[in-house]
Every structure is written in structure tokens, then in C-alpha cells.
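A single protein chain has been omitted; all remaining protein chains appear in their positions.
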Amino acid sequence: MESLEQIKHRIEGAVAGARVEIITNPGPAGQHSLLLDHAHALRVATFLREGSGLRLDYASNVTGVDWPETVLKEKRKVKQTIEGVEREIEETIERTRPGFLEVVYHLYSMELKQGPVVLRLRTGDRAASARVPSLTPVWRGAEFQEREIYDLYGVIFEGHPDLRRILMWEGFEDYPMRKDYAAPVENAAVSIA
Amino acid sequence: MPLMDERLRTELSRQGVFVTTLEELYNWGRKNSVWPLGFGLACCAIEMIAASMARWDLARFGAEVFRPSPRQADLMIVAGTVTKKMAPQVVRLYNQMPEPKYVIAMGACAISGGPFREGYNVLQGIDRYVPVDVHIPGCPPRPEALLHGFMTLQKLIEEQELTGARRPRHLQVDAPSEFPIPEHGAHGLVPSHNPAIWPPSESGA
Partner (left out) sequence: MSARDFQVIPRLGPEGEALDGEQLEISMGPQHPSTHGVFRMDLLLDGERVTRLKPVFGYLHRNHEKIGESTTYLGSMPYTDRLDYFCSLTNNWAYALTVEKLAGIQVPERAEYLRVITAELTRLQNHLSLAGFLLQDMGASGTPLMYAFREREKILDLFESLTGARMMCNYMRFGGCRCDLPAGWLEQARAVVGEFPRFLDEFQALLDENEILMSRTQGVGVLSAALAVNAGVTGPMLRASGVNYDIRKVDRYGIYDRFEFRVPLGDHGDVYDRYLVRVLEMRESLKILEPALRDLPAGPVLDPKTKLRGFRPKPGEAYGRIESPKGELGFFLISDGSPNPYRYRVRPPSFINLTILEDLCLGRQVADVVVILGSVDIVLGEVDR
């Protein structure tokens, strides 16, 4: 199968205006991914399934991930003049990365027996802009999995044919898989005195 | 409780005369034909099915048929994790069973939530809403453990007195046979337990 850089170039060539970013995966597994933008995601997905020659006809896994707001610390070497002497010191820059929710798609090709190609879609934030385009019109296998991410993470999939809760009951109000979910009191350890 | 002199009874039975009490006869009939409700929730249900298959054969204890309808069943074996989504249905099924009815909580999950205790959707034991007669620990309990639990239930039935203060629930006019069904609230079940039966009081009532 082609490398991710080649796939990225071909996507950008075929779908005008698509912005694709390669997210490298540290660690021994490899499996780097492509981050797509919302406006062109559906066209990119259709291209990957039909026009690209990769024949990615099978969406195997759709995962939701919660990335709450964190403070990222970066160490940088900076030249500073102290008492007339120029020195290089290390300073720690703190940067707040806003929170977002992420949907990761693992795609394979049943026809050509190759894969995986990993796609990512990120929401704007973890509140009112927690929405991404649904890829169910391209791969029906994503239908229930996207519903599950809506149920447990609260991500709204625009264009999904039937977006409602799937595992928890209708009327449940929380998004339990989020990192800041507080489980009900009765699920804590109870001591019967 | 023996209401007769055992030596007299044995002497008479050697003569071919069989003497019993109404209580013994009543309990003997009931304990040897306890029909379970066909109701399995999770992994323990597979061991329950294995216990009813040829190797362990629950049928020879009288549990010949697993009834699909609660209206025809005497025993509900809660085999598996009870989730909060399923709990109202379990209580509703229990209410639909006619008296006398018994509950066996099979497996760690049905007793107290088991390994999934911390889950937001897991009910920590079915005894929060429904009275349980026999608890069988295990994850999953072996089919032999289910047979032992079943025999324990049979012993319980055998020792029930028909009259007096300790008579079973179905012979007491004012004892409840239906229990309130919880509802699905915004964050969990409402109410979170039935205070009349849980937590169990120290007197064992």
C-alpha cells in the first residue's frame, strides 16, 4: 500500500480545498493517521472508497476519544543576556491546549486486502461545537458506532440517518465516557453499618 | 419440623403404613417441582444452560422445564449482571410471577455487582429491589454450584412451616408479593434501591 504522504497528496489533488494533516503516532506500532477538516470530510471519504484506487470499502472501527483541556509544557532553549553575558538557558513555556473530542476511523480494503488507513475528525470544543460530519453515508458500518459515540461522548454527527442513544436509555442526560463524568453516588463503595 | 415420633413412623412404615403430615406433603410436592423462568442475563446464563444439559441435568431435581412465561414459573434464577437499563424489567418479571416464588441470585454480579461494580450502568446486586432467597457466589459458578444452590433452595422450601409466625410470604395476607418498579431517571435509577428490603437489617428480617 502507498505511504501516508502519497495518499495525502492524492487526496489534496482530487478534492479541491481539502486540508489533510498527518498525525504521527509515537511508539512502535506505526499506524499514523490523517486529520481531515469538516467541510471536505465526506468528499474525501468518498474518494478513498471509490476514486483513489485504494478501494477502502470497509470501515472497521470508529472510536471516540475525549481530550479535555490541558496545559502543555514545552521546554525551549532561549538565548538571554544576564549581567552582560549571553547565555543559553532552558525555559518552560506553558500553553493551554483547549479541549476537544476526536473520532478515529480505521479503514481497510476487503477487495485488495490492505490497510489500515486511519482517519481522524476533531470537534471544535467539548460543548456547543461538539459536532463532526457523519461518514455513515459512505460506510454503513459506521452507523451504530457513531451512535455509540454520540451516546457516550456527546458528539453530534451531522448527516447521520438515525442519531439517538444506543446503549443508555432515552432520557439519560450524561455522557459517561467523558473524562469529567462523575459516576452516581450509589456506585461508590457502600459500607453496610 | 417433625410433629410425629420418628420411631413410631419407622415402625409403621415397616408394616406398610405410610404416615405423614400435611406440611411435609405440601412442601415435598412444591420442592420437587420448582420450575425456573427461562431468564439469563450474561455469562452465568451459559453455566445455567450447561447445568440443564446432559452432563449435569437439572431436570432430575424437578426443574424439568424452563418456562418462557413468568406466569408459569416458580423460580427466577438471576444469572448475570443486572444493569440499570434492565433492572425495571427484572422487577416487572418478578412481579408477574405468581406466589409462591423464589429468587436465586447466581454469580457475583447478581449478588453485588461483581467485577463490574464501578460501572455507571451496573446495578450492584438484584437484592436492591427484589428479595433473594439463595445467593450462589462465583464468576461464573460451576454448574455443580448451581445444583448445590438449587438443593439449598429445596431444603429451604422443605423446612417452611405452614402455620405460625414464620410461615412463608405467600401464606401471609399482608406480605407484599409485588415490589415497586424503579424508573429510568436522568442520571440513574429512581429510586436507587427499595428501602424496605435493602440494606438488609441486622435482625435478618
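The chains carry the letters A and B, assigned in the order they are written, with residues numbered from 1 in each.
Keep this in mind: contacts are C-beta pairs under 8 Å (C-beta built on N, C-alpha and C of every residue); 3 or more make two chains touch, one makes a residue touch a chain.
What you see is a predicted model, and the numbers here were worked out from it, not measured in a lab.
Student: For review purposes, identify every residue of chain B that touches the missing chain, sorted by number.
Tutor: The missing chain touches chain B at positions 38-43, 45-47, 49-50, 53-55, 68, 80-81, 83, 85-86, 89, 93, 115-116, 118-122, 139-140, 142.
Student: Footprint of the hidden chain on chain A, which residues?
Tutor: 25-29, 31, 57-61, 63, 65, 104, 106, 110, 113, 116, 118, 139-145, 166-169, 176-177
The definition used in the following text is that only the chains that are shown with their structure count from here on.
Student: As a quick test, compute the distance in whole Å between the mean CA positions of chain A and chain B.
Tutor: A distance of 48 Å separates the two centres.
Student: For chain A, which residues are in contact with chain B within the complex?
Tutor: My answer: residues 167-169, 171-174, 176, 181, 183-184, 186-187, 190, 192.
Student: Using the touch definition up top, name the residues of chain B that touch chain A in the complex.
Tutor: 85, 117-122, 124, 184-188, 192-193, 199-200
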